[in-house]
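Written out below as structure tokens is the structure these notes cover.
Here we show just some of the chains, and they stay where they sit in the whole.
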Amino acid sequence: MCRWLAYAGEPLTPGTLILETQHSLVAQSLHSPMGKETVNGDGFGIGWYPAGGVPGAAPAFFRSVEPAWHDENLRELAHAIHSPLFFAHVRAAAGPPIQQTNCHPFRHENWLFMHNGALREFGLMKRDIMLGIDPALFPAVHGTTDSEAMFYLALTLGLRTDPVGAMAEAIREVERIGRALSIPNPVQGTFAVTDGSRIWAFRYSTEHRSRTLFYSEEMDTLRATYPDLDRLRVFGANARVIVSEPLTDLPGAFIEVPESTVAVLDASGYHQEPFLRAA
Amino acid sequence: MCRWLAYAGEPLTPGTLILETQHSLVAQSLHSPMGKETVNGDGFGIGWYPAGGVPGAAPAFFRSVEPAWHDENLRELAHAIHSPLFFAHVRAAAGPPIQQTNCHPFRHENWLFMHNGALREFGLMKRDIMLGIDPALFPAVHGTTDSEAMFYLALTLGLRTDPVGAMAEAIREVERIGRALSIPNPVQGTFAVTDGSRIWAFRYSTEHRSRTLFYSEEMDTLRATYPDLDRLRVFGANARVIVSEPLTDLPGAFIEVPESTVAVLDASGYHQEPFLRAA
């Protein structure tokens, strides 16, 4: 269910990563080697902070229900924009209908959110989860997915001031709701969150067997390893991505994020910490 | 905000009414003389009980976000099916997004529901209305409109056993919620409901200035008045429609449904009664 990519670094045209890599995100929409579903053709989205944009401003996004592989507008746009931080997502719908409001990423003010995985038996849990959302935020929920509900639950629980703490609380809340309804292993997924300057990516599932997640090696290291590799030249020294599965087979280029971990990408680079390891 | 048509009578191809009349519903999608909005181009839907179908079976529907006037599939379908009872709707979106799950009619089991009008400040009222919906029905709400929420509230309040009573209660409940939030005149609209054998159409608004609603004259009477009118020949003796605005300028063909009235179409023909007249 879904594949995603989060980039931070020097301003880049998203097409460089989502179209022109060996196992690009758009290629993964038609054939994802590591995905739970092979085909991720139920819509896509891209959210980006424009190069030269005002800090704290809301990002732009482009979302569509078309399969990513046959969308001409995505190809145009992915080459026309430049961005120092963007999210991209291809969807394999697990249940909620295929409509633009259900495409990732989701946006609230200057925040973006996307998800690969599912809240199990979401139909049963949905009412309780929706009740947990701040009534002032309730009208801002535009779609009907588990992922967006999780985003607004986390916003309710303080995402804007403590992203890691709020995501932990939101997950615990869904697990409580699931337990009360006798739903086994209610939370599954990798989640990505950003405020436009920092990216938090969570790999977590109640059953501790989460969807795959990888981050890219430092550019300096990669260039030292592959001094003749022309296609690395388009990337700046700080270019990093966190992604559902490797974009290339290049040995050493992508490293797995461990189970129950939060990965952070910011001005100081990439680092990771345990997340909800002790239940 | 929207135009709709409900037909009951001898099996008919919907195209006869929604495409081939002078002011057909599809013509109204591009230009509605009496509508609050001139253009109703934000999607459409048609729900029908097939001729020869099993009594009590769920109807089929076809809904799309395209403007009705440029949808080739609608033209095909409207001429390919036969139905003794169908609903058709063209939408002018008042806020909730343009997506298939927000297109009317809405369906639950063997019931169909459609609406022209709006619940005012629905964003503010939505959480309270959703809380009023039976938790067992909550997962069946697929879209995000005020209209569908009203349908499920009425289902919760007994629509399947007492349609008129349940619609009255649902409207009163929304008016209570609106009053508590200081929203003036929260309910506006005409509503159509059917179980496949009978149609109930409600013209009501809190302010008692509701969207237009008309019903068609008996065929025998029309044929006596216009004995030479060829285009009446396609209709059976029991053909009747309730519709947002007249489908033709033919004098006497369409009669206005009074304010605060429920109109009923069943085997015995058309009749109407006061509805929520004494606030």
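Order as written gives the chain letters A and B; numbering starts at 1 within each chain.
Here, a contact is a pair of C-beta atoms (placed from the backbone, for glycine too) under 8 Å apart; a residue touches a chain by one contact, two chains touch by 3 or more.
Note that the coordinates shown come from a computational prediction; the quantities given were computed from them, not determined experimentally.
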With 2 of the identical chains in place, the whole complex in this file holds a copy count of 4
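By definition in this document, only the chains that are shown with their structure count from here on.
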Compute the distance, rounded to whole Å, between the mean C-alpha positions of subunit A and subunit B. 41
What part of subunit B is in contact with subunit A in the complex they form? 97, 99-101, 123-124, 126-127, 130-131, 135, 138-139, 142-144
